[in-house]
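Here the complex is missing one protein chain, while the rest keep their positions.
For chain A:
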Amino acid sequence: MLKLAVLSLLNGISVAALYFIVASGFTVTFGLMRTINLAYGSLFLIGGYVGYQVGDLTRNWYLAMIAGSAIAGLSGAVLQWGVLDRLRGQDMRQALVTIGLSIVAADVLLAVFGGLTYQFTPPDWMQATVSLGVFGGYPAFRLLLIALSLFIGVFIWAGLTCTRVGLAIRAGVDDREMLSAIGVNPSRLFVIVATCGSALAGLAGVIGGTALSISPGEDSRYLLASLVVTIVGGMGSIAGAAVGALLVGLLEQVGLLYFPNYSIVAVYLVMVGVLALRPQGLVRGTA
């Protein structure tokens, strides 16, 4: 029984790692920039599908990963520049337009890629199984996924706290006009941020399609996961996204083992609890 518990714990952490990668992009664009992009799940799916096509053609998983991130980043940039920046500060319009776009994107993707479930084939060395002694083996790719999410987390945190771009983002969130008055073009800055955030969604699409799979409907699943993680963890906080992702991932996977009927409910109960007791989220503040 212990073995099963340990494996489901690892499953929980690796799902949490995936949620963290998706939600870290979301928490920066939604939590920090206060841009409401409910088409964020579509960017995940676009990254996954395009990455799959590229991987299928070139037989190269790395290229698939790059292509998936790039196309999602590009789509996110166009969305920010063409739509969201023009609706700045109009939450309801941003929400409605991006919901509309996500419905269109879901149908277009269904028409192009069909209703099949795709799974990526990673390079051979990632398909190995790592031995965990008495607990048996565990797929190397999932352990890599956990490592990658840690790397991304540290990278974003350091970027926001130490670099001038990070300072400009935080300043722009505080007071866009004054940021502009000291010579930074806020629209351009926010397009750059949206590009990076969306590229993370695309990256997660490819990685999620490798660790699990991608199929129609995954867009809303990951959008919801990102929303829950961001709200539970605290808007705009990378540490909060990590805490939120761990909570959601573990509840989901460990819950599947011990209370399978209620594991999905548990996640939302946590969100309701956090909203009721600590509406600003578990971790406060930027970065």
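Brief remarks on what is shown
Following the convention adopted for this analysis, contacts are C-beta pairs under 8 Å (C-beta built on N, C-alpha and C of every residue); 3 or more make two chains touch, one makes a residue touch a chain; residues count from 1.
Basically, contacts and distances are computed from a predicted model.
Choosing from "Hydrogenase expression/formation protein HypE", "ABC transporter ATP-binding protein", "Glutamyl-tRNA(Gln) amidotransferase subunit A" or "Alkylphosphonate utilization protein PhnK", the protein name stored in UniProt for the chain missing from the display reads "ABC transporter ATP-binding protein". Considering A:R34, A:R93 or A:R170, the position touching the chain not shown turns out to be A:R170 (whole complex).
Touch with the chain omitted from the figure is made, among A:M92, A:V134, A:A181 or A:L277, by A:A181. Considering the complete assembly, chain A touches the hidden chain via residues 164, 167-168, 170-171, 173-175, 177-186, 285-286.
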